[in-house]
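The structure that follows is given in the form of structure tokens.
All protein chains of the complex are present and in place, except for one that has been dropped.
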Amino acid sequence: MNIPVDLTLSLVLLSVLFSFGSSRLPGLIKVIAFQGVVVSIVPLIIGHDMTAGGILFTLATLMIRGIVIPFCIYFAIKKVAIRREVEPIVGYHASVLAGLGLIVAAMVVSHRFNAPSISASVLLLPTAIALLVAGMFLLMARRNAIAMVLGYIMMENGIYLVGTTFSVRALHIVEFGILLDVLAGVMIMAVILQNIKQTFDDVDTALLRTLKE
Amino acid sequence: MIQSILLWVLAMLLAPFFSAVILKVKAFFGGKKGPPLLINYYTLAKLFKKGSVYSTSTTFIFKLGPMISLGAAVTVLLFLPFAGQPPVFSFRGDLLFILYLLGLGRFFTIAAAMDTASPFEGMGAAREAYFPIICEATLFMILILFYVLTGELSLAAYFSGTQPFGMWQMAGSPMLFVVIAFFIILLAENSRVPVDDPATHLELTMIHEVMVLDHSGPDLGFIELGSFCKLFFYASIVARLIIPFESGYMALDLCLFAASLLIVYMAVGVMESVMARYRMDRVPKFLLTSFALAFFATVITLEFLK
Amino acid sequence: MVEFVFLSPFVTGVIAFFIPRHLGRPLLVFTGALHLVLSVLVWLRQPEPLFKSYFAVTPEGMLSLLVISLLFFLISIYTIGYLKVSDIKSEHIFTGSMLLFLSTMTMVTLSDHIMVMWIAIEATTLASAPLIYTHRTSVSLEATWKYVLICSVGIAMALLGSVLITISMDVGNVDAPVSFSALTAVATRLDPMWLKAGFAFILVGYGTKMGLAPMHTWLPDAHSEAPSPASALLSGVLLNCAYLGIFKTNKIMLAAGLGDFSGLILMGFGLISILAASTFILKQTEYKRLLAYSSIENMGIIAFGTGVGGLGAYGAMLCLIHHSLIKSSLFLTSGNILLGYGSRLIEKTGSLANRMPRTFVAFFGGFTAISGLPPFGIFIGELFVILGAFKAGHYISVTVLVVSLCAIFAGFANQAMRISFNMSEVTIGLTEKANLVWPQYVLLLTSLVLCFWIPDTLYQTIMSAVTSVEGGF
Partner (left out) sequence: MNSFFLSTALICFGGLVTFLVWRQFVLMKAAAVSIISIGCTIGLVDAVVKLLNPGSYTASFEYLSLFSLSFQIDGLSAFFLVAIYAVSMLATIYSFHYMNNAEKALRSAANYFFFSLLIVSMALVVTATNMISFMLSWEIMSLSSFFLVIYDYESAENRKAGYLYFVFSHVGAMFILAAFGILYGYTGSFSFSSGSAIPDSAKLMVLILSFVGFGSKAGVFPFHVWLPHAHPAAPSHISAVMSGVMIKTGIYGIVRLYASLNLHTPLFGEIVLVAGMISGILGVVYALGQHDLKRLLAYHSVENIGIILIGIGLGMLGVSFGNPIMAVLGFSGGLLHVLNHSIFKSLLFMGAGMVIQKTGTRTIDMLGGLLKNMKITGITFLVGSLAISGLPPFNGFVSEFIIYLGGFKGVALDKTAFVLSILAIVSLAIIGGLALACFTKVVGVVFQGEPRSASAVAVDEKEPAMLVPMLVLAGICIIIGVFPRMFIAMSLMAVPVSGLGYGRIPMEPFIQMTANISLAATLFFIILLVLIALRTVLYRGKTIGTAGTWGCGFTQPTPKMQYSGTSYAASILEFFRPAAPLQEDHPAIHGRFPQKTHYLSHVDDIAELHMMRVVVNPFLWLFDRLRWIQHGDIHLYIGYILLAIVVLLFFV
């Protein structure tokens, strides 16, 4: 039992609920930024014996996740002045309820797996799963392209959590990989977003349904 | 052998005479005197004396037709045992050869008819091509029965010596069906009433006669002779079936055979006198009855034998 | 010095972004040639990689690498002619991304570390995204968006899967480098449940990239919108790279004795893909989408064969090689048709046979080849897959396979004959220059030759790759 870890993880879970509830892009971005920061803290406090380089690396990750990416997205919005709604497919209350159910489900599911001995907290696996599925939920339930990108980031957070806390092997390369993924991925997506905005003068993905059988 | 050949020649010579019997019978029923019994010989002689007129539409097939139909009929007679005497030739499966040879004759009769570009002859040809199909099925049904009875596939095996009687003994009553079926085929194949009326004058209603409208002179003579021989062939088979007995003495057998032939021809004559010709679309049903009879006979007999 | 093989196109790619077009095109061909030479050298010499823990020379990787560099060389030749006649706004981006794409794919074939492999595959997505958006139309934008998002999500799954495999090491208390080769060696001691979970995630992740149904959804859009050389690369080699990831993971599974589990899943996804492809091919209206779905079908066959194992695995390997050759040639040909008729719709085309005879030969040859008719290689591959499936006794699944193959053939033949023979009065806007048809001919000929005669070294490589997944005759 590890109080600080549980505390941070519950914060993460809370952020999930907030993200489901937030109807405005800026708010959503803030939530995701907060989530990124918190998630990046976890490896530091979970009590692996870490090298200085490791700590440095983790801090860098924290910077990027918590500050760089959210800000660049924020400015992307500012620049192209996108409407602020996340244009939900599933309504906010329903989403929040879904979030709650999702967390519970994650709890239940996580018991099926024999979590490895080194996992310091019982909340770790459920949180990871919750983040993963929540990210996918955002991807599926929000029409606004930026909201979808944010959902993608949330998903990556979940994976990051798993990758950095469960396994001591190949820690840095995992972090590096995820980092590159998020960075490059988000950059590319941002570029595409701008193009979408220019072409359709909106980022409502309902407009992107012409290619079909 | 010599004897068989002599019988063969005799058969060819006598075929026209027997056909005349039919005319006599019809005349009798009509209360007329009727033509002399040698009328067919006179006709043939007259035809052979004449020349011919050919349609401009015709080709060599038109001339070939009569010869092949006659040739087929004559060849067929080679395999037929008269009065229980062995035929000139016989081999295992000669019946198949005979049936298909008659088919060849039919092919050329039809071809010759189509050669004239006449709508009426085409009509007759279509009928000539249609009806015998069912007859063949019937014949093969009967053939199967005979094969089961005797285990042989040649006319000689069926109709020479005491064989026909043996078949009666083995099969019994079903043979009656066979006789009737065969008689029906005889009527159909030789274009007699009720399938066809050789004496009618309306081309639309003819089958065989309309096909030979354009033939004249010796060609027509060949055709006539051929049809006599064909009729003789079927008639003698039926004759052997209805009177299957034979005494050891050849002369006696010949008389018996002639008598039975007369009976058959008279039966044909009576048929023609008392019945009217069927409407064309009724004919297939008539022929199918013969097939049904033959099939019935075969099945029953096989049940006996099993 | 293995790394040089993917570093060199990386460098030239970066350069290509900043040089004018008249230099960019020769650079493309030059890099292709260089890459071909290098990879053949690597194949024959088998040199040691610099970072042994990250990279390795494996038979399956070598096969893919050879295919990649041969294809890229021919495609680059075609691209010269293609760029001359088609109007592409920012050509330097196109060329640059082509080269980066090449380098990332090469990296995939060489990587041995799980994470490196994953990074490389993710990199291919990012490098190829600009290619799809080359034409700058709204639909191409949509295609790109779908491609990037769906593939990223899928790849994220693969990442999770890789992480789970490392977890399985911890649970099993295995101490080994996190590389495929090392893991295969110690596979039996890995924790089976986490391993299975890892395989599941990796299959879905890389399967998304490979175009297995139901994760294939991005594929037809991307292939139909990308310019033909790019589609040829995507379909010809990118899918193979994704398959490589699955293949290597499957190796671990087999070594761990979980072959039945992985085989079952592979066969299942294979069948679903083939069925899905058949549904879409039967009434297809665009020929490039048709080809895309046919790729899905072939990926399905390959996955199926790998799952069957034995003779099936051998057939799958043959299918993999020949599909790359033939499908890329078909996509190049479709480029000619698009330039000639100016429309992606099948009913706008027609009478290819006498309007563009050389293209027709390439197109119809490719069609016969892709639908598994001799004398081209896929025939023998499919033959072995089906016979192998019978040998393994999967009667029902092989029935489904055969039925859907027939349906696919019926649909594809219908469209191909329409394009080739139906009368049409369209004026053709393209003169069939040599470099617009010869690459296709060379590809088809390669497949034809490989159907009857495989050089011994290549044969050894194939067999060692196949036997590593317990395949073979």
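Read from first to last, the chains carry the letters A, B and C; within each, the first residue is number 1.
Rule of thumb we're sticking to: a residue touches a chain if its C-beta (ideal position, glycine included) is under 8 Å from a C-beta of that chain, and two chains touch if they have at least 3 such contacts.
Nothing here was measured: the structure is a model prediction, and the numbers come from that model.
Colleague: What chains on display are touched by the one that is not shown?
Modeller: For the complete complex, the undisplayed chain touches A, B, C.
Colleague: Which residue among C:S181, C:S343 or C:N414 touches the omitted chain?
Modeller: Hidden-chain contact among the options goes to C:N414.
Colleague: Could you tell me which of C:S138, C:N422, C:N435 or C:S464 touches the chain that is not displayed?
Modeller: Final answer for the missing-chain contact: C:N422.
Colleague: From the list B:D115, B:D196 or B:E272, which touches the chain that is not on show?
Modeller: Only one of B:D115, B:D196 or B:E272 touches the chain omitted from view, namely B:D115.
Colleague: With the full complex in mind, choose from B:I133, B:A259 or B:M275 the residue touching the hidden chain.
Modeller: B:I133
Colleague: Could you tell me which of C:V2, C:A16 or C:L405 touches the chain that is not displayed?
Modeller: Counting the whole complex, the residue in contact with the absent chain is C:L405.
Colleague: Touching the absent chain: which residues on chain C qualify?
Modeller: Interface residues of chain C facing the absent chain: 145-146, 149-150, 153-154, 157, 193, 196-197, 200-201, 203-204, 207-208, 214-215, 217-218, 220, 261, 264-265, 276, 278-280, 282-283, 353, 368, 371, 373-375, 379-380, 383, 386-387, 389-391, 393, 398-399, 402, 405-407, 409-410, 413-414, 417, 420-423, 452-454, 456, 459, 463, 473.
Colleague: Which chain B residues touch the hidden chain?
Modeller: Within chain B, the residues that touch the unshown chain are 48, 50-59, 61, 63, 67-68, 70-72, 74-75, 78, 89, 91-94, 96-97, 100-101, 103-104, 106-107, 110-111, 113-123, 125-127, 129-130, 132-133, 136-137, 139-141, 143-144, 147-148, 151, 153, 203, 213-214, 217-219, 221-222, 280-281, 284, 298, 302.
Colleague: Just the residue numbers, please: which parts of chain A touch the chain that's not shown?
Modeller: 89, 133, 136, 139-141, 143, 205, 208-213
Everything below uses one rule, namely that only the chains that are shown with their structure count from here on.
Colleague: Would you identify the shape of the chain contact graph, picking one of line, ring, star, complete or other?
Modeller: other
Colleague: With chain centres set to the mean of the C-alpha atoms, which chain is at the far end from chain C?
Modeller: B
Colleague: From the mean C-alpha coordinate of chain A to that of chain B, what's the distance rounded to whole Å?
Modeller: 101
Colleague: Could you grab the centroid distance between chain B and chain C? Build each centroid from C-alpha atoms only and quote it in angstrom.
Modeller: The computed centroid separation for chain B versus chain C comes out at 78 Å.
Colleague: Of all the residues in chain B, which ones touch at least 2 other chains?
Modeller: Not one residue of chain B touches more than one other chain, so the list is empty.
Colleague: If you look only at chain A, which of its residues touch chain C in the complex?
Modeller: Residues in contact with chain C: 113-114, 116, 118, 132, 136, 139, 145, 148, 152, 155-156, 159, 162-163, 166-170, 173-174, 176-178, 180-181, 184-185, 188-189, 192, 195-196, 199-200, 205, 208, 210-211, 213.
Colleague: In the complex formed with chain A, which residues of chain C make contact?
Modeller: 113-116, 118-119, 122-123, 126, 129, 133, 138-139, 141-146, 148-149, 152-153, 155-156, 159-160, 163-164, 166-167, 169-171, 178, 193-194, 197, 220-221, 224-225, 280
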